[in-house]
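The complex appears here without one of its protein chains, the remainder shown in place.
For clarity, chains are labelled A and B in written order, and residue numbers in each chain start from 1.
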Amino acid sequence: MTPEIGHILLIVFLVLSFAGGFLPLTSVYLNNQTFEIPIKKLAFSLFLLIFLSFLSLVYSFLIDDFSVAYVSQNSNTNLPFYYKFAATWGAHEGSLLLWILAMNAWLISFMFLTKCSDKNFTNAVFSISCQVMFSFCLFTLLTSNPFERILPIPPLNGADLNPSLQDIAFTIHPPLLYFGYSGLMIPFAIAVAAMLFNVDTKEWAAYSRPWTLLSCSFLTLGIALGSWWAYYELGWGGWWFWDPVENAAFVPWLLSVALFHSLIASQSRSVFGKWSILLSIFAFATSLLGTFLVRSGILTSVHAFALDPERGVFILGILGFFVIGSLLIYSLKDFKKDEVKPYQLSSKEFGFLLNNLLLVILAVSILFGTIFPLIYEAATNGKQISVGAPYFEIILFPFALALGLLQGIALYLSWGVTSSFNFLQRLTLESVSLFGIILLVLFILFDNLYLSSFATIFLACWIVAGTLQVSKKRNLNYWNFLKKRLAVTFAHVGMAILVLGVGVVTSYSIEKELILTPGDEFEFGDQKITFQSIEDTLGPNYFSKSANIIFEDEKDISSVVTEKRTYTPSGQLTTEAGIVTEPFQDLYISMGDNLEADIWSFKVQIKPFIRWIWLGALLIAIGSMLAGLNRIQRS
Amino acid sequence: MKKLIDILPLIIFAILIVVLFSFLSNKNNQLETVLIDDTFPKFSLSSLEDDSRLLTQADISELPALINVWATWCIACKVEHPFLMKLKTESILPIYGLNYKDNREKALELLKRDGNPFEFSIFDFEGRLAIDLGVYGAPETFFIDRNGVIRERHVGVVDDKIWEEKFAKYLYE
Partner (left out) sequence: MNKISIFCILISLSFGNFATTGKDYDFDKDAYPFENEIKEELFYSLLFELRCPKCQSSNLAGSNSPISNDLKREVYELIKKNQSSDQIKTYLVERYGNFIIYNPPVEPATYVLWFGPFALILISIFSILFFRKRQIQ
């Protein structure tokens, strides 16, 4: 019965969201009270509907109702209950439900927390959002219904959740990511509403800014968590692969960062109104595009499972409708000239313009690189190429350099014109000193300095010095000064720490593949590694071969376990890595194959400063969340 | 007159959508075959049936022929097997087997039990000939023409339909 309730709730949602997408705008355009509806109440009702529908799916998982097709594809009686809960979003259909839920959460937050006097504007934002949610709901009901049943004879047990998803990070990563993606719907709706009703740039930017910041914060956390999860779950120590799925999340992140920076200028100086509109549209578009690329099957490589192209067509249709629709409005609209004070090349405004430019071109390049293999294959009639990490890293580097340099001087720039660039001298001195200190620390820790890491490490120092501005002249004492800019300090210092982590781990990592039998010892880096023993262990829904490994150096001795797990009932194999986390490095070992008898292959790595990457990302997320929450109250 | 720059985003995005739509209908899931129009690579490996017999590319003498990559661990190969047997019994063209990274005893047993459609099978235990052919799994099938040149390759099970679509035409050249 419960699945049917969930299904019906979804249908009611469909109808109400259609009404919500249609009526408020009609009432505004026709200036007719009869079509007016209480949008706050409707927003709340929609939220309740999708929440309960989602809950009914969760319930089906928790009680092992294998008559629901989706549950039987993604769960199993032996699955621990917290994974049953997370399995709700483990595959396509359920994850769509989560998307819709997230969009609703954002909408009611916007409706209830934003104080806005322009009723036309709020009606428009509400309507547009309802249209988006309606299309997702239609897509779900028509092509991806999670409530489909296997009747009259349901299977006795399910196929089980994909083993690489059976992990704690998996329970948090998709929700965070989906909240990030779907949050961009609000800035999109605001931008379109602003165009439709000629809202002043200053005004609509103020409304949009907090929601962009908050979405970006969730996206940052989601992406960082995905990276961390891939690192320890996939078993071979990588943390970013420039995989199409990852790029699909990175591109909207870049655009949302560009957007909220552009909105600062729009709000303060009424400038870049068009940039901000286009960025709002494209940030949302690329988050939808990401969804499309990942679910339609076009970006899978040569030996992959075929996903449904019908779904691809539908998502592309949704994407096309909203983006082409909004771009049409943009093309046809007569933008009134804002009262803009002119600005020099030395100004903050120009800094934001450069920032927009660099981030957008980087995003376009990454997107293009991701779909290029498809274009190439079509254009050359069958020849194939791969565009992967080496390419993206080469392209990223100059952009990161330019953006980092800009980030360092950004907080010194003033609106209109920056009177003096004297700060550069102090900034350079502070950066170089910090750079020297860090090199010394690295030398003490790792006995080595690598030229290849210098540029990145210097960049990190530049950003820190430019953000903390230790020696800048100001009226306040230093701590009050920082308190006023807590959010941007967290975010920019976080970025610097992330850059530092990337620079160090890229140049300082070492790895080796080993062949060992129990009792063997091996010297690697400054560690002595001992393969103690191998055991058979049993988990709730798997059995495994576990290798006990000891890492020993002058200071500590740590033991870890790395496993090769076989999950019943799917029979799938996973490798669980053994990781020792130290403050300045990770010691990483993963099991390979059983070559003969007791002889196993291993891959061992030392990864200095890798955790700093995610620490940096966390700080960025905290910074943008603080900034976002701050600004809701003011607007 | 609207400035071009305002219409540009719309045009670019519209093109992107059209391009993406077109990708949906072109679904190729095979790795490109680089060796088309090359002669069959040189090799020197033992025969599956007789480990003292050394085979080379000269032994693939009855042409045109198919080379079929197979193994006992390959489940799809079992699905393909009846079709290969049909090709043999109807004497359509000779098939040479490439036994890929397999166990000799198990492979011989499979042929005894299910029938042997191959003139002989090359025992490629280490997969080196397979790498020279750009093979990355099983089953895979190559068509070699009268001159010993590779003309076509299929990754996956060959059945009547695939045979008609991809290979049959080379037989009648």
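By definition in this document, a residue touches a chain if its C-beta (ideal position, glycine included) is under 8 Å from a C-beta of that chain, and two chains touch if they have at least 3 such contacts.
The model shown is predicted, which means the values in this text are computed figures rather than measured ones.
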{"item": "Identified contact with the non-displayed chain, of A:G238, A:P309, A:P518 or A:G539", "value": "A:G238"}
{"item": "Which of A:P155, A:P390, A:P540 or A:P569 contacts the chain that the document leaves out", "value": "A:P390"}
{"item": "Chain not shown: contacting residue from A:Y29, A:F443 or A:Y478", "value": "A:F443"}
{"item": "Which of A:I11, A:I361, A:L429 or A:V470 contacts the chain that the document leaves out", "value": "A:I361"}
{"item": "Contact set of subunit B toward the excluded chain (per top definition)", "value": "31-35, 101, 126-127, 130-134, 136-137"}
{"item": "Contact set of subunit A toward the excluded chain (per top definition)", "value": "234, 236, 238, 241, 243-244, 300-304, 345, 353, 357-358, 361-362, 364-365, 368-369, 372, 376, 379-380, 383-391, 395, 398-399, 436, 439-440, 443, 447-452, 454, 507, 510-516, 520-526, 575, 592-593, 601"}
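Keep in mind that, in the parts below, only the chains that are shown with their structure count from here on.
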{"item": "Inter-centroid spacing, subunit B versus subunit A (mean Cα positions, whole Å)", "value": "40"}
{"item": "Partner subunit B, residues of subunit A touching it in the complex", "value": "274, 278, 281-282, 285, 292, 296-298, 300, 302-304, 306, 309, 312-313, 316, 319-320, 323-324, 327-328, 330-332, 371, 374-375, 377-378, 382-384"}
{"item": "Contact set on subunit B toward subunit A in their complex", "value": "2, 6-7, 9-10, 13-14, 17, 19-32, 136-137, 155"}
